[in-house]
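Heads up, this is only part of the complex; the chains shown haven't been moved.
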Amino acid sequence: MTTAPERAQAPAWSAELHAQAQQFYAHQMQLLDLGEAERWAGTFTEDATFAVPTLPEPVRGRAGLVAATRRTAAGLAAAGQRHRHFIGMLDVRPRPDGAVDVRSYAIVYASQIGGESQVHRVCVCEDVLVRQDGELRVSARTVTRDDLA
Amino acid sequence: MTTAPERAQAPAWSAELHAQAQQFYAHQMQLLDLGEAERWAGTFTEDATFAVPTLPEPVRGRAGLVAATRRTAAGLAAAGQRHRHFIGMLDVRPRPDGAVDVRSYAIVYASQIGGESQVHRVCVCEDVLVRQDGELRVSARTVTRDDLA
């Protein structure tokens, strides 16, 4: 007799997972835009990697995420600007191992306080989400920008 | 023996609530952009408050919402423009009392008929939603604009 319990338990796409992912991104990116650097970093796993095209190598771990977020927040405040990260178009793909691949679009809007609002960046965000204590967290994020080769 | 029936009945976040909120905002803001002033106002409670930074005090009640919406629609028509309100990034938080806090991002796009389309406003929308006759309605809305101090 053969059994395939792992396959039987492999998670499938569900409406519940899709809604959870949407709630996760809304909350996560609102924390970023609020400058809540430590709570933002807490939505990643301890050893998460974060790769963006403007850095020579990925940020690794929460301390690096906090530092990068604080630098960005300070720069925006000094320039009198606000950024909003608008994530959507979530293509949610559960993996056999229980992790979840999510490929989404991330539009960054920039507003000059006392001035204009405009599109700042158009990005594609490829995440691996995992569950820890029942909560979704990012274990690996790779961001690409449409304006870069 | 101790019991905590209120706590037991306190609503929790659910995928169903998140999807209902998304459907609510899509329908509500499409009504606004269609200029359906009375149906738009009907998605608020009778005594709803609506606070925006460009008014000295909140609009109160549906009649005020209808009047404000008609003024805006007339102004856009006269200018040969169309606006679209794109709501997303819903951070949905049920309250113990059954109401629902939703903090979302609202991007307003403006198009000149025969001309260009662009970002008009980048806003944060903080709502209190309640249920009446099974339907979600806004009882209080506070909108802030990223381009204003």
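Order of writing sets the labels: A and B. Residues in every chain begin at 1.
The rule is short, and it goes like this: a residue touches a chain if its C-beta (ideal position, glycine included) is under 8 Å from a C-beta of that chain, and two chains touch if they have at least 3 such contacts.
Since the model is a prediction, treat every value here as computed from it, not as a measurement.
**Student:** Since every chain shares one sequence and 2 appear in place, tell me the total number of copies in the complex.
**Tutor:** If we count every copy in the full complex rather than just the 2 shown, we get 3.
Heads up, the rule we're going with is that only the chains that are shown with their structure count from here on.
**Student:** Could you give the separation in Å between the centres of subunit A and subunit B, each centre being the mean of its C-alpha atoms?
**Tutor:** It comes to 25 Å between the two C-alpha centres.
**Student:** Provide the residue numbers of subunit B that touch subunit A in the complex, in ascending order.
**Tutor:** Within the complex, subunit B touches subunit A at residues 13, 15-16, 18-19, 22, 88-92, 103-105, 107, 118-122, 124, 145-149.
**Student:** Give the list of subunit A residues in touch with subunit B in this complex.
**Tutor:** Touch residues, subunit A against subunit B: 15-16, 18-20, 22-23, 25-27, 29-30, 82, 84, 86-88, 109, 111-119.
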